[in-house]
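A single protein chain has been omitted from the complex, and every remaining protein chain is retained in its original position.
In this document, chain identifiers A and B correspond to the written order of the chains, with residue numbering beginning at 1 in each.
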Amino acid sequence: MSVVGWLKKDGKWKMNRVVGLMLVVLAALVSLVGCFYTPYDPNAMDATLKNASPSLAHLFGTDNFGRDVLSRVMKGAGTTFAVGLSVVTIGAVGGCLVGAFTGYFGGKADLILMRFNDAVAAIPSILLALVFVGVFGSGTVQLIAALGILFIPSFARVVRSGFVVQKELDYVKNARLMGASHLRIMFVHILPNIKGSLLSALAIGFNNAVLSEAAMSYLSLGVQPPDASLGRMLSEAQPYLFRAPWNAVAPGLMILFSVLGVGLLSLEGGAKHD
Amino acid sequence: MRYFMKKTIALVVTLLLAAFLTFLAFEVIPSDAAVANLSIDATDEEIEALREAMGLNRPLMVRYGSFLLGALTGDFGESTQYRIPVSELLSDRFGVTVSLALLSFVLIVGISVPFGIFAARVKSKAGEGFVAFLTQTMMAVPPFFLGMLITLLFGIVLRWFTPGAYVPAGEDFFGFLGFMIFPAIAVAVPKIGMSVRFLQGSLKEQMGADYVRTARSKGCTNRRVLWRHVLRNALVPVVTFLTMVMAEILAGSIVIEQVFNLSGVGRLLAVSISARDFPVVRAIVLYTTAVVVLLNYGADLICRFMDPRIKEL
Partner (left out) sequence: MKKKAIFLALLVFVTALCACNGGKTGKKGSEDAVSAVVGITQDLDSLDPHKAVAAGTDEVLFNVFEGLVKPSADGALVPAVAKAYTIAPDGMSYTFTLRENVKFHNGEVVTADDVIYSVKRCAGLLDDKDPEVVVESALSVISAVEKVGEDTVVISLSEPNTELLGFLTCFIIPEDYENQESAPVGTGPYKFVSYTPLTSFVVERFGDYYGEQPYLENVTFKICASNDAAFMELLSGSIDIFPYLTDEQAAQLTADYNLAIGSTNVVQAMFLNNDFGPFADLKVRQALCYAVDKEELLNIVSGGRGHVIGSNMFPNFGVYYDASLENYYTYQPEKAKELLKEAGYDESNPLKFVVKVPSNYDMHVATAQVLTEQYKKVGVQAEIQLIEWSAWLTDVYRARDYEATIVGLDAALAPSDVVKRYTSTASNNFVNYENPVFDETFAKALASTDENEKITLYKDIQKILTEDAASVYLQDGAKLVAVNKKYTNFLFYPVYVLDLASIKPAE
């Protein structure tokens, strides 16, 4: 299926996909370019340019250290998206496995796994974050691992509730009569049928992962200063909202674009029931 | 009856598991209450003596066992930081967190269910795009940032409320409401975005399902299809989602409580973790676990009621 074909339906453009793709491509481009080129060194300071307002030299102004906000956003976006995508991937894969098995088979395995699921869901994220720092030291990889684990329970619950409903439906029974294996039924037959809620969960998950990165960076786990991430930039901009709002605008827009883009792409186009 | 027996056992198992995980976590993280409670220049002997007095030197399983024995009799120990019984310390904090959670939940359900249904019925491209844009934007704002914006706008510029002027509902209900509505909005906005998104997705999924087509082909009117069958089925995953949201906000939002200067469970948790106040932390974890599990049961019951085909959840 070509990209254009995917973007069109019955000859009409699917706007959610078009706009979503544009936003995601924009966010990806900015962060990709940021890996190789930024207008300024993102960490270079200038005491004479503290919180300077946007100008031709600094399109999005400078921050409290006189660092170029645009350069920091370009560099930080890459970090943030990498964290967000990895966390959602871990959470979704883990959650799908746990949710599918427990929902489909039920019984003892379901009981035990779900108890574990609940227990993990109840562990405060700061505590888990500190455990990871204690054992593995602080860093971006540890951040991804800790958040990834925290994201499993919610995915597992969503997937499980889908499976519990679906496994009673006729098509599953038919498939079983036709001799399909359990694994095949679970991942080939049922999983596509809960695509809608799973896609929603994925989009929300990506959104939450990006936001959690902000909260976690604040707790000394993960991205360490002076390196930028969108979340860290946003929380650092907080004291200057009155005097230098541009500190928050660029990272805020970047988060919005990416999350909005992913959200739009994951929307099942309304065409289905027309 | 058997159902409740089973669920109670499951609850107890989860609580034991969560408590044990917390014990393990506190084994791993550096520092402990003895170090946190003495001056930075305390000698090793002094720290050792306090550790001994606090019973931190006993083996992990012994501490776990004695905690369980205490918990059985309703004794959750004493806060190492505040030196008052944990139950006393927590009961004051619950009021704040629970009232915030209830208020936010009313907002979330009250706004997102009608809005979600409306969103699922929107057919024009522009309308769909607008709904998507709106919900995604609501989701994309970090809560601390939203809280800060709300405080700035309504607290400082418009002066609709005085930041930090929380009063308990028992003292002045309208004063309480006039303050709490703002943190509740900050909690609710991203969740509304999410649950609208969720409900909309789930509804559309159901609309595309075979039974809807069948019902329609039999001449059912659209409205009846939507309300009778679709909504009932579509709400199952949404109820699951909403209970998770409720559990999350009942556990206390550290960020929102900090921005609005509320002394709820979330802030107490943050303070207790950094002071290594283990008795308080494990009590909060147990509380959170109980909330998560019980709400899940609640969700199960609601789902079973709505969709009798679900036998076991």
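By definition in this document, a contact is a pair of C-beta atoms (placed from the backbone, for glycine too) under 8 Å apart; a residue touches a chain by one contact, two chains touch by 3 or more.
Values in this document were obtained by computation on a predicted structure and should not be read as measured data.
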Candidates B:D75, B:D92 or B:D210 - the one touching the absent chain:
B:D92
Have a look at A:K50, A:R176 or A:K195 and name the one touching the chain we're not showing.
A:K50
Could you tell me which of B:I9, B:L24 or B:A53 touches the chain that is not displayed?
B:A53
Residue, one of B:S87, B:T137 or B:Q258, that touches the chain absent here:
B:Q258
Could you pull out which residues of chain A are in touch with the chain that's been left out?
43-45, 47, 50, 64-66, 130, 133-134, 137-138, 219-220, 224-226, 238-240, 242-243
Positions on chain B contacted by the hidden chain, ascending:
29-31, 35-44, 46, 49-50, 52-53, 81-84, 89, 92-93, 103, 106-107, 110-111, 114, 148, 151-152, 154-156, 159-165, 167, 174-175, 177-179, 181-182, 227, 257-263, 267-268, 271, 274-276
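Simple rule for what comes next: only the chains that are shown with their structure count from here on.
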Between chain A and chain B, what's the gap in Å when you average each chain's C-alpha atoms?
20
For chain B, which residues count as touching chain A in their complex?
10, 13-14, 17-18, 21-22, 25, 28-30, 122-123, 125, 128-129, 132-133, 135-137, 139-145, 148-149, 152, 194, 197-198, 201-202, 204-205, 207-208, 212, 233, 236-237, 240-241, 244, 247, 251, 254-255, 269-270, 273, 281, 284-285, 288-289, 291-293, 296, 303, 307, 309-313
In the complex, chain A residues that touch chain B
15-16, 19, 106, 111, 115-116, 118-124, 126-128, 130-131, 133-135, 154, 157-158, 161-162, 164-165, 168, 194-197, 199-201, 203-204, 207, 210-211, 214-215, 231, 234-235, 238, 241-242, 248, 252, 255-256, 259-260, 263-264, 267-268, 270, 272-274
